[in-house]
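Chains shown are a subset, placed as in the full complex.
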């Protein structure tokens, strides 16, 4: 193919985004958009048909991700993305269901669902954007805010210890646990692709700048300054003991794939147990069979890509 | 550079590019919020921030060293506003030939 | 559409209201339920846990009621007919998701087996004190449908009806049982599957390009779209336009909320169901629902023995409230008598629609048991004076 | 048959609820009657006292609770003590004679005892004490047809235990007729 004939390929992300909703609501220098880039590329790489993907978010700046991704997408209530996704996934096991939400949403109000989802090993891909604050509501302290940080509800500096998210996720039962920052775009894309392939509950923490409400108040400068800081402070350590993965301000940030184990998912366990007890009387569960299968009416709309 | 290339770029909301031998960044300045990620993390120092503003009042990237672009699309992966991406202008083999 | 025979346990059974409710759900085509145990509703999910695996259904016990009440909404968007079951304290925890279901027009059925409250109250004993809560318990304005069975047989029948209404109007629909009915065992006759009418999901017939997820049809209800088919449906609890996209202004709010309220208000006469007996020529009409309607019948019998002309209006669908019927009757009778297992809830609606044309007498009861029929008879007798 | 109210009381493990259920089924499914059964155990009664209430009638049953039982079946002392004051003045008391000590509170009411536990133990399983009581109930009250009750027993007990339960039931009937 000669260069003269080559067409400029469109930006791959545009296929997967609601371009009619751009510009998005995120601030200049916000890292959320960067992670969306990686996510879209990971989906593309995964070869999962787009109509078999659903994105579920809670409420927050990150929660708006669902609204920008051109798949079936759900912007639920604050903290409840995981149980919503649990219902969706169990009804439609053939779909790949991604929960994309913020640290406040998933870890503060939603913490219980996270640990129980991990325990059950529901086949959900959790992407947790950790910007160390509740951004959407104006930058309050939360369970990931490092002690000493200034926030609107800790104007004299926070003092509560924050969670070590990989440790919490592992102890709850997640089968894949990794942490990257939005600086690590290639590793992040690969990690997302790994999650999409993995069976069971995966947990991916992404450290991301919120210059507007966290960075500015905490001497991290602009978004790009924060990204540079991530570059400097991060140390890749695959397989690290999650117990050692706490983020301590001023100390190095451990990143990498910390946990990657196999155990039966909720549905595997369900089918196995029912089969063992009920034998032939139990029809293996593969999703609810809709009484009026809409496929019949809607077959032609199916996107095969 | 063929007319098709340009038109394809145009269709992508007035994107701007200046092709190098291996690759080039495609910039939609209007969508840019001026964060500077692309400039900072382009491994080949292809970009710099413009002096001028877009209509929203943001500085946006402009090409300073078109030749250096490898088309690696790191700018595309970093850009939080989907306002830039990199394309390869030569086949992989070709790039090797050239190198 | 007729019921799927797989879920229909045709025949006569001697079961309690909780169990009958599970059978009603199965007959209605419900194949997904998420729950969290709470007295006196737990028997519903216990039976579900035993029955669903046999018919290709899925039951999951969640970590709390917040999770249960939104897991069903996820499954509903996944195409399932869905149910959750709870009682007072759990119901209070579900309020946020009732609003989310209303806002996103997700068809779903909630069962509240009412026990005496507030708070932990009397977990094993009856009340009917969540009747206003079911109408008003979530923030903001929205419409809902609520039904109130008075026997295990009705627990079966009205559960099916609840599913049908939920699917027709894309609205959270409530079966407001009470502990008495839930834990009362009687004969329940389940008809053959082909005698049971079920309403299938309202799916659009438009292709993806033409379809707007929140564009209402004539009855103000929009058709749904199945997930996984490339429609790229977006669902949000934010105020949204016909595409389902968030729109942050008062005009969009007005269009959306007015429709959410109107789709129930304007269809109220179609949704309503009540039963009347000996209203003609009555001086007093007793308005009642659920277990109290049976107890009231005893009271009425006593009053009639004393020569009082008294009829009964039994609410089967409680919300939307059939105010027009109260208004009509209020011109013809002397008084309404409203016994409830609460300190006065539905009576407020009766009083409002009676608008002074007939007197309204409340027969309150704090719950823990049912009324003494004599108490009701006494109020009826005083009402004609 | 007009409204008849039955109350059955005993320990949690004594099959009190099942007894009510069998009687209810016999009436409602095989007896052509209406029946409403209500069981009660509260959190305060974990593993101890429990009772079931049954209303049987050939009319529609409106008020579902038992207010003044026509028949009280007391399988332990606690049930007797608690419920005997409620028994209708012309009511009938059936009691487990080894576990219940009938006293002056029974008044002028009819009372008939049966060593149901002992009979059950003779059959090799204390657990069928309720079936013995049930047979005794059938024989003594004649409220429900025996075949209806037998059928109700058959469909209500765990699979594989039908024989044992029906035998226990039969012994109760026998005892009721003989004594």
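As written, the chains take the letters A, B, C and D, and residue 1 is the first residue of each chain.
Everything that follows uses one rule, which is that a contact is a pair of C-beta atoms (placed from the backbone, for glycine too) under 8 Å apart; a residue touches a chain by one contact, two chains touch by 3 or more.
Given the structure is predicted, the values throughout are model-derived calculations rather than measurements.
Taken over the entire complex, each labelled chain kind is present as follows: A x2, B x2, C x2, D x2.
As a convention for this text, only the chains that are shown with their structure count from here on.
Each chain gets a centre from the mean of its Cα atoms; for chain B and chain C, those two points are 59 Å apart. If each chain is reduced to the centroid of its CA atoms, chain A and chain B end up 28 Å from each other. In this assembly, the C-alpha centroid of chain B lies 87 Å from the C-alpha centroid of chain D. Contact with two or more other chains is made by no residue of chain B.
Note for the complex: chain A touches chain C at residues 18, 21, 50-52, 54, 56, 59, 66-67, 70-77, 79-80, 82-92, 94-95, 112-113, 116, 266, 270, 274, 278, 281-283, 285, 287-292, 294-295, 297-298, 300-303. Across the complex, chain B meets chain A through its residues 1-2, 4-5, 8-9, 12, 15, 17, 26, 31, 33-37, 40-41, 56, 58, 74, 76-82, 85, 87, 89-91. Those residues of chain A whose C-beta lies close enough to touch chain B in the complex are 1, 3-14, 17, 22-24, 26-34, 36-38, 41, 183, 185-186, 189, 222-224, 227-228.
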